[in-house]
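The complex is shown incomplete by one protein chain, all other protein chains being positioned as in the whole.
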Amino acid sequence: MDFFQYDSNPWGQEILVRISWDLLWAALIFGVLFVGGHLVMRKLWFPAHGATAEKAAAEVSPVVDDPGTPVAETGVASDAAPASVKRHSLGSRLFHWTMSAAMFVLLITAFFPLLGIQFPWLTIHWVAGLILIASILFHIVHATFVMDLKAVWIGPGDARDMWRRFWRSIGREGSEPALPGKYPLENKLYHHAVAVAGFGVMITGVLMMFRIDTPLFARDPYMFGEQTWGWVYVVHGLSAVGLVALIITHVYFAILPEKRWLTWSMIHGRISREKYAEHHDPERWAARD
Amino acid sequence: MADFKLIGKNFGPPDLEAKITGRAKYAEDFRAEGMLFAKLLVSPMPHCRVTRIDASDALAMPGVEAILTADDLPEGRGAPNDERALTMEPLYEGEPILAVAAVDETTAADAIDRIGIGLEPLPFVIDPLDSLRPGGPDARVDGNISMRVEDQTVLESRKWSQEVWAAAGEDGLPMGEPTREWSIGDIDAGFAEADVIIEENVFHQSQTHHPLEPRSCMAYWRGRKLHIHVSTQSTARTVAPVARGVGIDPSDVVVVGEYCGGGFGSKISGTVNMPIPALLARKTGRPVMLRVTRDEENYFGRARPGFQSWIKIGMRRDGRVTAIDMYIVQDNGPYGSQGDHNTAATMAHLTYQPENMRFRGITIFTNTPPRGAQRGPGGVQEVAMMAPLMDKACRELGIDRVDHLRANLPGHNATMGPAQTQLSSCFVREALELGAERFEWARKSAMSGRREGTKVTGIGVAASPYTAGSFGFDGLAVLRPDGKLYIHQGIGNLGTHSIADTGKAAAECIDISWDQCEIIWGDTSRHLPWSSVQAGSQTTHAHTRANWAAGLDLKRKLQQIAAMDLGGSPAEYEVTGGRVVHASDRARTMSFNRAASRAIELGGIFDGHELPEDLNDMTVASATALVGQGLMGVSRDNFERGGRLQSWVVGFARVEVDIETGMVDIIEYVGATDCGTVLNPRSLRAQVLGGSIQGFGVARSQKWVYDPQWGVPFTKGFHMAKPPTILDVPLDMDVVAVDEPDPFNPVGCKGIGEPPMGAGAGAIAGAIEDALGGVGFNRTPITTDMIMAALEDQPQPFRGLTAHI
Partner (left out) sequence: MAIIRDMMAAFELFQPASIDETVDLLGRFDDGWVLAGGLDSFEWFKMRHRRPRVVIDVSGVEELKGIRDSDGGLEIGAMTTLTEIVTNETIRQRFGVLSTAAYAVATPQIRNQGTIGGNISQDTRCWYYRGGWPCYRDGGNICYADTPTSMNREHCIFGASRCVAVNPSDTAPALIALDAKIVVRSGGSERVFDAEDFFIGPSTDITRMTVLKPGDLVTAVRIPAEWADSAFYFEKARDRQSWDFPLVNVATAIKTSGGTIQDIRLAVNAVAPYPMRLTRVEDQLRGQPINEDVALAAGEMAIQGAHLLRQNAYKVPLLRNLVKRAIRDAEVQ
């Protein structure tokens, strides 16, 4: 397997062109192995989990019809919490789905032609890229000024708790992990990984628009030297295949029965009071309606 | 004019049958037992340093016999801008770095693929003006110009100040300190006298020579003697450059080159690649063939220097040119130093005879292929640039262009250039009148601008002079007992027929029929005399003189032998009809066969045992080898000289420009020439029309395009460089000649190879602009896209003086 693709420039010098598309296969294989491995782990190490999770999933029901009791102001205990808790605002949800739609379009337009399914992909790709960028910009502003930035801040106890959760998840004995706030560390790390890869594709993607003919910029393929361009393409490629792996795992978890209440919340915006109490520390994430 | 039997008559080319049947062997047609093939590794970069060559893998391949690098070459002559066959610091894309010899070309090429090579890119410059900017790159690490200082060539880095650049503005030619300048009269007074002043920045493209036969060569050694089959314009004169390139004595070189598939000045004598197979053959002990590819021919096959120039012309209301001011920045490539710019100015002076003129010029090294003489070097550029400008002045003054030429072209006592050099003869005004009559100038010029459908007619005329002869070479011919005259020719055979045509001077002299003459040429082991280079249109003049001298020597000796054997004084004998005959007693006669036998018996001066003292060493060696074979005519050309030789072609053209497509049809062309006595009308026609067609390419289509970012050319193949094809040529073409003898040639001849090209270029460029109502492109070639842009009032997509587009 190659990691990079090289070519000879007009002077016969070796230049870096992009990542090797072998890495796409690597990302797909990684994703499949991860999912498979996780499924196996669930069955082998924590056989009860599956059943519990399915049961839990069965309990999940849309909560939108149940506006619940009045909202506690702040820092209330779980029993004071409303019947359903607002987890994702409309803005957040619109962002999430816009971003994910853009992301899917980007990945499809990027990788399907490489897999042999040919169609005019380029314009769709960069337009989707611009939508992605717009949505991310919205998200940054929204997260900075409206949302609670601290929700994704990694705190001192996060790592310890994640380790404890993992330890117990594979059937070992250990200390009880503390309940997380809005997001456990896994989610935060996932967010940050997606953010890094996302910024990787977006920044390089914008630069790459100078190499193609769009109405936005005057085309200037010589804006950077060829090695710099090589790295731009490599970062774009690495981030993109990274996103492939990340998205596979994300979708996998989203459709796991025990996580569906979370998935639903990305559609309806709310989680039930029970789930809130069970999975979150009200001290760290105050419920709001 | 003397009544000649051979001179001025139509003859077919002596090698016609061999060429048509394929029997003619060019350099790459030769094969020798055990012959290896060489392939070249050329630089992929416009300027770089070779830091590493690892040929171990290549040399380990079966069938790979040797590698040759710059280290294997003999020392050069020492000037810093000398070019050698191979280099460790390539100065243009395509410059050879090394050569590999192997059992076949496929193996040799595969071996080159396996050579590890390290190249360190260095700064490069493609457009000469870029090199003159403050802080601009130099094409060579040692500078961008060469100067002669106390007989030494020194290089330096020349930059022009911000002020010079600012004064030139966006599109003007910056004019800093030149390296060459001269002036005649008072340029300011000349412009003050003018009724119209034309001032333009004009660009003339560099152009590859594009001979059909690439400069392939094959070499082998017999003892210490090198035998080399080459493609050369000039056989005898190729010996010394080969010897120098290989590092051996000229007497150890045998050059074979019977045919030359075109040279146009790019194969005047030794070509730079000739030492490669010779040295590889020495290294391997086997014959080595280097077949040069079309790409390689474009790389090291020479090119015409391009000009970026500023030209100012003053013209009086009567059409007389009062002043010409020229500044030319010349694109020289990386080696040597071309003089085209100075020649261009001299030709402008000769053509228009201004009383006031100034020339300034500078020659800049660029990382583009080495330049060399190309058919009418400097002259072609001058005519292609000046003719349209003169047209513009005439248009502004409402003057007929032929009247304008009448007012300016020199008369019989012409002089040229700053030294006011005398010409041997000049009949260009007669040529103008003859051409105008044949072309029906009055009727045709009235068609100018006439539109039929979408086609508009344009008419052009251009006068083009060029050097036409030299002197002082040797003639060598032997009348053998078989009654045949063997004429030894050291000049080359590049399709001009001069090996035969100039030999007729010797035959004419002793009145021998042409079918009794054999030409010995193309192989220096066949004892060739010292000859001019077959270039600069020198040969016709130089070697009709030399062969006439040899003929006179024969005639004198025939008369002497007859007088000795038959009584009386030599002067009483005539040489006629293949015999020596007593003028009053026709019975006292001797055949040539008999005379030749007698010469061998007599020895001494008659069969070459005793030779004139003023012969060149090469002729002495050749004549000595021919001793005792018959009656030898051998002599140096000591005839009277009378000024510089210049021939002329005035080109008249009619074109039609399609105003919807920008395409140009050349409808009609007439070349009217002053070339002294016409030596062979068929050859003359071929020269004038062939040269003019090459000029059509200059005006119309022939491109030289570089990518400025990478400094590499695209126009390597014929289909990208676009020289004209025979289908670009009108059926209606004609040649007329004044046919007035030059007084300083025994048969009246001057050369004619060079001037037609400028005439063709200038006439077509002028005609295209005429069709468009006087749109000035100030650039050649004028391609379809440029015409289309002009028709649409679009700006041209390049700056006025931008090179290589």
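We call the chains A and B, going by the order they appear; numbering starts again at 1 in every chain.
Quick note on the criterion: a residue touches a chain if its C-beta (ideal position, glycine included) is under 8 Å from a C-beta of that chain, and two chains touch if they have at least 3 such contacts.
The structure displayed is predicted, hence computed values, not measured ones.
Enquirer: Of A:123, A:175 or A:227, which residue touches the hidden chain?
Expert: A:123
Enquirer: Hey, which of B:442, B:564 or B:720 is the one touching the hidden chain?
Expert: With B:442, B:564 or B:720 as choices, the missing chain is touched by B:720.
Enquirer: May I ask which residue of B:36, B:125, B:313 or B:805 touches the chain that does not appear here?
Expert: Selected residue, touching the omitted chain: B:805.
Enquirer: Pick out the residues on chain B that sit against the missing chain.
Expert: 39-42, 44, 105-106, 109-110, 112-117, 293-296, 454, 660-663, 665, 700-701, 703, 705-709, 712, 714, 717-720, 722, 724-725, 727-728, 783-786, 788-789, 791-792, 794, 797-798, 805
Enquirer: Of the residues in chain A, which ones touch the absent chain?
Expert: 7-10, 12, 15, 17-18, 113, 118-123, 211-213, 218-222, 226, 229, 233
As a working rule, only the chains that are shown with their structure count from here on.
Enquirer: Indicate the whole-number Å distance between the mean C-alpha point of chain A and the mean C-alpha point of chain B.
Expert: Inter-chain centre distance comes to 73 Å.
Enquirer: Per the contact definition, I'd like the list of chain A residues that touch chain B in the complex.
Expert: Chain A residues touching chain B: 10-13, 222.
Enquirer: Considering only the defined contacts, which chain B positions touch chain A in the complex?
Expert: So the residues of chain B touching chain A come out as 44-45, 119, 121, 707, 709-710, 712.
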